[in-house]
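To start, the structure under review is shown below, and the notes come after it.
Every protein chain except one is present and positioned as in the full complex.
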Amino acid sequence: MLEFVLERGNYWAIIGLMMIGLYTLFAATNLIKKLVGLSIFQTSIILFYISLSRIDGGTAPILYGKDAKGHSGGHDEAAGAHGAASEAAHAASDAAHGAADAAHGAASHGLEHVYSNPLPHVLMLTAIVVGVATLAVGLAIVVRIREAYGTIESDEIRETDLEVARAEYAVDQADEANPA
Amino acid sequence: MMDWILQIAPAFAEAHAPALLILLPMLAGPIAAFLPGGGRVAWGMTVIVTGLCTLLSLILLAQVRSIEGGAIISYAMGGWAPPHGIEFRIDALNVLILLLVSVIAFLTSIFGWPTIKAEIADGKRAMFFGAFQVCFMGLLGVAATGDAFNLFVFLELSSIATYVLVALGSGRDRRALPAAINYLLMGTIGASFYVVGVGFLYAATGTLNMADLAVQLQDVGGNRAVQVGFAFILVGLGLKAAMFPLHQWLPNAYSYSPSFVTAFLAATATKVAIYAMVRFLFSVFSLDFAFEGMSLALILAPMGIAAMLACSFQAIFQADIRRTLAYSSVAQVGYMLLGISLGTAAGVSAGMFHLVNHALMKGALFMAVAGAVLTYQGTRIHDFAGLGRRAPWTMTAFAIAGLSLIGVPLTAGFQSKFALVSALLESGWWWAALLVVFSSVLAVIYMGRILEAVFFRAPANPHKEHGEAPLLILVPLWILAIANIWIGVDGGFVYGLATDAAEALFIGGAS
């Protein structure tokens, strides 16, 4: 039982972070804190993908030693890395099941060394950019809210808006009562 | 019947139509943002680009329909063959969405200029059009791509641009800002849930290509990772599509954003999310897995019905016309979900048919509201009193689209609701069919309130004599209104497209 828990330590960490992020997002009234919660939530997803890409004994996914020469080396490395990317992707899919023999996966593709799967890293690079853009837009809107309302507490903003709505409704009712 | 397009289109455009469709707004967006002239030049460019995209989608439609049963056009980005490379995959289902999005974008961008001139500050207009094109490009990308992660990137591209566009409504009403931040928080949670789901599928199969995922998932079967991934994807896309309990961001975002943005979003954004959901439910996950393994009908159907009833009730009690229409949008999403939840070809094609029709009628309704707001200010029902006499052309189109929303015979809404009810009866869900009819009665009440004020009440502001919207608004508005009647009288063409789309799913899902 203990082993079951411990060998999945990364997933517990990810779930914990995810819950902390979501809780902050829902519970905080301060809009900046909400955005912080959102960032924590997104970071936990990045961790999730990165831990998917890990292979036991795998190194950074850059071909070296005999593997690089096998792909004719030199200027060819970029193209070679692409090949490794797709091969490692399949190797990692086995590994993701937990018990797969990663060395076997790599050997069957004719590579001497074991590489971790680069694809999730690339995906997360994109996700980070998306996260940065979202955060920037979010903060920009918060700045504008501060200028328009004088506060960044979401409950105070709701209160102000409610008052405005009530005032509008009162005017409407008055108009209905005696149409000019 | 569409071969003539293929004959006149240049070969280059035909060969690269899927890439060009995304590429045009992608290139035009950053350029438009820097064009001088107070936005006028950027507007012209936007109209041209969206027009060209409409032509490209027509080319794609002709290509897909050139083979009986629908061809599948696969375009490998960068020459990397799928499943390893990113693939754009166009079939009968998403060509319908591509065409819908580009036609609506074309019409709204023609209509947009007068309202943008009135609502957006001088210096921001060029940037506004830049953001609009990014949003448009993202929506097209979601519809066109065949790669699950690529779909996320396009979804977020369009969403981030949308948050900006919604927030720009603050020039008219500061409540646009909290609406935008709420939309941002909810939308980002939705997209993040989607990514988690895709991560689980990737862990289970080792591929991100949707067609390949479908094949691999058949072998993997229903293991726990796939089930969790399914749940995350459904919730994530449900948030984006404003599925019933996850729709809280929608009414405010639609009510306070600039008129142009509301008209465009109401007709496209949730539709594209529903498309993505349908694509995952039927193409990626097999029918058996989604409906028997995960008992999806028990989830989607109650949510769809709850949306139909609860949000129609909420729409009745709104004082603001745009809020009424926004709640009605959530209710209409319920109809589509109900159709999809049947899990039959007839149900899905009724859902897709209603999706197209709803885009046409909501587009027309929000355009008409925008036209009236332009001269009268104020979007409350009270402000609209007596407009029928002041602005007969605008309001007649509004009435046509409104009747279509209710589902009066000879309008588009009737055709799709009829298709939905017959699909429900075919599956023996007579109680659901009764609820659809009941929800339509609710629609009669909330649209009736507005129409009664517009046509039978004394004008609210007797000093304003003339209130007709400018020609730039009237033309696209009437195109949509006439489309509503045309589909209502002869729904064969669009219904045929929707049926093809649904059949493409059921054939594609089986392979």
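First chain written, first letter: the chains are A and B, and each begins at residue 1.
Just so it is clear, a residue touches a chain if its C-beta (ideal position, glycine included) is under 8 Å from a C-beta of that chain, and two chains touch if they have at least 3 such contacts.
Just so it is clear, contacts and distances are computed from a predicted model.
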Listed names "V/A-type H+-transporting ATPase subunit B", "ATP-grasp domain-containing protein", "ABC transporter permease" or "Na(+)/H(+) antiporter subunit B", matching UniProt entry of the absent chain: "Na(+)/H(+) antiporter subunit B"
Candidate in contact with the missing chain, chosen from B:Ile31, B:Ile73, B:Leu410 or B:Ile485: B:Ile31
Subunit B residues touching the omitted chain (full complex): 16, 19-20, 23, 26-27, 30-31, 33-34, 75-79
Interface with the unshown chain - residue positions in subunit A: 60, 62, 75-79, 125, 129, 136, 139-140, 143
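Definition applied: only the chains that are shown with their structure count from here on.
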Residue ranges of subunit B in contact with subunit A within the complex: 80, 84, 149, 152-153, 156-157, 160, 163-164, 167, 170, 174-175, 177-178, 180-181, 184-185, 188-189, 191-192, 195-196, 199, 202-208, 319, 380, 382, 458, 460
In the complex with subunit B, residue positions of subunit A that touch it: 22, 25, 31, 34-35, 38, 41-42, 45, 48-49, 52, 82, 85-86, 89-90, 92-94, 96-97, 119-120, 123, 126-127, 130, 133-134, 137-138, 140-142, 144-145, 148-149, 154, 157-158, 161, 164, 168-169, 172, 175-176, 179
